Structure formats: structure tokens, C-alpha cells
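A single protein chain has been removed from this complex, and every other one stays in its place.
Order of writing sets the labels: A and B. Residues in every chain begin at 1.
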Amino acid sequence: MSDSPAIDIDPQTLNLLADSQLNLELDNGDMILNMGPQHPATHGTLRLVVRLDGERVLSADPIIGYMHRGYEKLTEYRTYPQITTLINRIDWLSSFANEVPFIHGAEKLLGVKAPDRAEYIRTILTELSRIATFLLFLGEMGLQVGAITPAFYGFRDREHVLNLIESATGGRFHPNFNRIGGLYKDLPWGWTGECKRVLDICAKSCDDFDRLVAGNEIFEQRTRGIGIITPEVGLSYGVSGSNIRASGVDWDLRRDGEPYLAYKDVDFKVWTHPDGDSFSRYWVRLQETRESINIVRQLLNKLPSGPNMAKVPKIIKVPEGEVWVETENPLGQMGYYIVSKGSTGPFRTKIRTASFSNVSICPWLLQGIYVPDVVTVLASLYFILGDIDR
Amino acid sequence: MSSLVLAVDIGWGATTAIKTAVVLAMIPAGALILGYVFLLKTMSHMQSRLGPMDSGGFHGWFQLLGDGMKFLQKEDIMPEDADKQVFAMAPIVVLMSTFLVYVVIPVGPELYVRNLDVGIFYVLAVSSLSVIGVLMAGWASSSKFALLGALRAAAQLIAYELPLLLAVVGVVMQAGTASMNGIVQAQVDGEIFGFSGIGLPFILTQFVGFSLFMIASQAELTQPPFDMPVAESELVGGHMVEYTGFRFLFFFMGEFGTAFAFAAISATLFLGGWTLPGLDMNAEYMKIAGPIILFTKVMLISFLMFWARFTYPRFREDQLQKLAWKFLIPLSVVNILVTAAFQVWV
Partner (left out) sequence: MPDELVPSDDSSSLDASRPAGRDEPVVSTLAADVSEEKSSEANISKDLLDLEKEVKKVFGKELIESEINYGDLVIRVTRDGYARAALICKDTLGLDYLSFIAGIDWMPMPLEAEEGSGDTSQPAQPREMTFGVGGSAGRFQVFAHVQSTSKHVGLTIKVDVDENEMAVSSWTDVYAGADWHERECWEMYGIDFVGHPEIRKLYLPGDFEGNPLRKDFPLLARVIKPWPGLVDVEPMPGDNEESQDDE
């Protein structure tokens, strides 16, 4: 098979081939495999057209847009408070973290500063969504390489965190809790004690994953040296978050970006790993989950008292201006470029999502690896379809 | 066999019919037992699952029936481009190989369908028939995922057939016979350095062989960590991807029925089969106790198999081949040599 003439097929033709029943496959011995848009490894509606020589991937072309909801257009038709419900649904696993940069952008343009207590609670909830997202990843990654048990552990322990988020915000997945100038409500009674209890569960869960998945020899064999992203290539593709930190780039917007939320008040370590392979991405997320638990514990201990809303006008008209806000979301750098023309809604919102850029590296990354590793690499990149398609 | 239990002399034709019926019933029975005890209950406990513990009240006893009824209600879908006859035959071929394995497993004194002199090799021969069914399914489905899965399965089953066979050779050498009943007898009659109190379960002398057999049979069954051919996270079920409803249930029963059969073979080869040390082999009560003893051993071994299944991630295809050719096969050859040396000189 390997010495068959290598016909170079451009991606567009490749996609057509995947759709049709042309006999080009028979001519050159390559097989075109259409993974998705409904496929368990693409968790959602990502479609991956891969050209195979035996089990080896010759080229892969991700096709996105099956879930494109046109949020950038929709924001132009809505007012600022209405938009938070939309952007909740971009990265649906960590919705709360999505709201934060947008609200921050609007607050910056408006010249409002949320009270300290609100900022602290925002930080806590953001980190809790990070924990929830990563717990799911830590289990999911096990599932993708064939171990079913970790997935259930991940879901089980994430449930505690989701319950916690629900009890504070009223929504499990889509809290819509942020308001321009603060938060809709204060935390309920007894929440911090419950939160500490859940954090202990999560810490134990991390130890479990450390032993059950990261410490498993087969898992290491499957992930070490697979899908290596070098720092230069990763940065030029715009890969961010844990994925780029796993390549040894010491860059975390919580620490390095413009100070936001209450991160300046907490002491945390930014984990990096020199290898850049699938295993290091798993390992970095595992450490970051522990670090997030640490952050929330610190914040709970010094939660200030005070109001949860600043004084803002009833009808919010944001003055003319432009602002770029970026935050370190669970999946990577999330940013909004908001252009306002002094109306109740933005004139243009550019939504920069992490998964979009993280997945755009796929054609480069998937070349030359085996089919089973495609799944490993995709799982280790950890993307959410809503975050790609917006 | 039933004729002896009932102490009624019935004719050859009727006996054969009864035997066939019993063996046929063994496949769904074994599959159901393993499915219920391990796939649903043990797994639910190990994985903190809530779903399978819910329906029917006590411990979710209804879940398996519910699943079965769901399978029966599913529409029978056949892909348009499928090779219809081959597609329909494939699950039956797979099930047939399982069926044939049960023929030689002794469950008590005189309780077997056939006592073949080459029993254990017959088992290994017919169990590898299933790969033909898998290939048929993969090819006939007209799906690339199914084809990839079937080819992987073929490569894997061939690779692990060898260590399976070689692991058994040690037992056969020690027992001096390849007949399943003979092997049970040999374990009862055997003695450890003159001490004959517990006989000689071959797991003691053939522990390497036992480990090899367990690993290789896990691979034969395409259970994790060797489930690359069905890899539901990438090949979405491999050769079974296009099968629905009852046909899928055939594959499912074949998988679990074979698991039950392999556990029984393993128990027979290494744990002394249907006897226990200290019991009189030829006593009348063994006709009742024998099956129970064997069943207990089968459950013990199945537990090991399913424990591994729920714990490990899967090997990649090339790693799996490397493990077979570079580690298991050399080790099993060494095992044979060592056994031979002991047989000759000790």
C-alpha cells in the first residue's frame, strides 16, 4: 500500500469524495474515512475527513459549522443583559467562565467596577466551572483510550460541583448569573461550607485519576509521544490554555494578563510540562484542577463582605468605544472584542474562542499518526463544539 | 448426560436432542448470567453507576430484562449496500463457534456432550472460527468502520491464538492427555511432592501458563484492554457497527457466551474443573455438586476477566501485536521448555 502513487488531493476534493461514491479510493489505494459529524470521539458535531493508508493518517481535514449558531450576528440584535444568555451557550461546560469576559468588557466600557465580594464570588464560580470542566475531561480522556470507569467517576464528581453551581446561581449549565456591575444574588446560606466539602471530594477524585488513569501503564503507552505540539507551532496556530502550557509555554492569563477578577489576591502555581504530547496535556489539566481547588479554598477563606451589585442604571446604555477583554477559560484564551456605539446593545462583538484555534491545529497535528491516536489527540486537545462553532 | 441424572434409559436420538438443547441453552444462559452479574451489577458498583441499579426496585433486577426487550423491539436494519446473505449469516457463524466450544466442557462425572481425545485442541480450533464470522460481518456491512474493525479483529485473533495454544501445551504435557475429562482426572490424581491431599491443580505448577491463558483469552474475546477491534470510541463498535436489534444481540450473546466458555475451560485446565480436593469424584452426589463447583470457579475467573475489563484502557493495534509476538509467545515457549525439563528430569 505504501508504495502506491501518492496523489495529492486538496481538502475540498477530499470532502466531496467523502460525500460521494467516487472510485478514486480504488485508484490510489488510500481509504477516505469520514469520522463524524456523529461520532463518539468528536464529542459533538465535528466532522473529520481523514485519508488513510492502512491505519496511518495521511491527511485530516476537520469540517466545522454543523452547530454554527451565528452568535456574532445575534449579539448585534440584542441588548447587553440579553447577550449573557447567548454566550452561556458557547462553551456549555463552563458557561459561567464565558460570561465573565463579556461582562468585564461591558463594565470597562461603562466605567463600572463590580464590588469586591462580587468579584470574589465570580472567581469562585469561574474556578468551580473549571473544576467541573476538567473533571469531565479527566474521565473522558480515559474513555477515549478505552477505559470506561474513569468517565463515570468524572461524571459522578462533576455532579457535586454542578449541584454547587446550581445552588448558587439557579442553573446547572447556564447560570446567567452575572450582571453588569456585579451578580444577580449573593451566595445562599451554608454555601461555603458545602463548597469546602465538595472541594475535598474533588481533591480525592484528582488523586483517583492520578492513580487510575495517569498512573496506568497502558494509558501512558497510548499517550506519551502522541500528538506532540511544539511551542512555536502551537503559538502560531493560536493554541492556548492548558494545551500550550503542556508544550512548555509558561503563559496563563490569570497571572499574566491584565488583572481581572480576584486572581491577584490568591497564590497559585501555573503548571507547565515540557513534552507537549497527549500525556502532558492530561497531566497539566490534572494539576490545574488541583490548583483550582487550592484557589477556591483560598478565596473562601478570605471572602469579603459587602454588596453584590454596584450601582448601575436600570437601562444600560454603554458609551461609544471599543474594548478587548481576554480571560483564561478552562479551554484556553477566551476573548471578546466589543465595539459599542453608545446604544443598549453592542455594534459588533468578535467572539474569540479557545477551541476554535485549538482545533485548527488538527490538520497539522494528525498527519502521520494511527487512527486510534486520532481519538487520543482529539480527546487530549479537549474542545467543546459550541466553542468552535459559536 | 441427562439420561444418567434422571436414571432413565433413553435412546440415542433423544439423548442427542436433549444434549443439543442443553448446549444451545447454555449460550444465552451463560451470557445472561455474566451480563447480569458482571456487566450490570459488578460494573455498576465499581463505576458508581446509578442507571442499572434502578429499574425494578431491588438492585435493579429488571435492567437486563429491559435491555433484552429493548433489543427485541429494535428495527432490523440492513444497510442498502450490504452483502445481504453474508450480513445475515455472520452473527450465526459467530454464535456457532461459541456453541461448538460448549460441546466438550465436562461439568461432572459423565456429564458432557462428547469426551474427545483431543478435547482442548478442539476447543481452540472451533473458538477461532468466530473470526470468520467477524470478517464476514465487517466485509458485508459495507462500512469502513466495520471493515477496519474486522481486519483488526482478524489480525488480533490470529496473533493471540498462538500464545493461547502454547499456554495450554504445558497443561497437556503435565496431564499427559488432551481430553478435557482426562485433564480433570489428572489434577485429582496428581500429587505435590508426594502429598496428595489437594491433588494437583495445574495453576500451582502452570501459573505462567494460567496467566498467559487469561491474557490471551481476554484478547480472543476482544475485551478491554484488547478491544481495539470494537473500540467504541473510534470505530464505534467495529464489525458490529451496522447491526441492530436481534442480530446485534447474537453478537452480544456470542461475546458473553464465549467469555463464559473460556472461563469454564480455564477452570477446567487450571483449577481442577468440576471437582474439589477431598470429594469423591465418582460419588453420585457429584452429578449435582459438579456443575455447582464448576459454576463457582467460572464465576471466580469471570470476575478476574471483567475486573480487568473495567479497569484498563485499551492497547493500540501495534502495541497489542508487539505484546503478543515479542512477549507472550516467547514466554509461552519458555514455559513449555521448562515444563518439559521438569517432566523429564524431576
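Just so we're on the same page, contacts are C-beta pairs under 8 Å (C-beta built on N, C-alpha and C of every residue); 3 or more make two chains touch, one makes a residue touch a chain.
The model shown is predicted, which means the values in this text are computed figures rather than measured ones.
Peer 1: Give the labels of the shown chains that the missing chain contacts, considering the complete complex.
Peer 2: By the stated touch criterion, the chain not on view contacts A.
Peer 1: Have a look at A:Leu33, A:Leu48, A:Leu93 or A:Leu110 and name the one touching the chain we're not showing.
Peer 2: That would be A:Leu110, which touches the missing chain.
Peer 1: Which subunit A residues touch the hidden chain?
Peer 2: Output for subunit A: 10-12, 64-65, 68, 70, 72-74, 76-79, 108-112, 117, 181-182, 184-187, 189-193, 232-233, 235-240, 244, 249, 251, 256-258, 303, 305-315, 317-324, 326, 333, 335, 337, 339, 341-345, 347-348, 350, 352, 356-357, 360-361, 364, 389.
Throughout what follows, only the chains that are shown with their structure count from here on.
Peer 1: Subunit A to subunit B: how many Å between their CA centres?
Peer 2: 43
Peer 1: For the complex, give me every residue of subunit A touching subunit B.
Peer 2: Spelled out, the residues of subunit A in touch with subunit B are 31, 33-34, 39-41, 55, 142-149, 152-153, 156, 212-213, 216, 218-219, 221-222, 370-375.
Peer 1: Flag every residue of subunit B that touches subunit A in the complex, lowest number first.
Peer 2: Per the touch definition, subunit B meets subunit A at residues 46-49, 144-145, 148, 224-225, 227-228, 231-236, 310-319.
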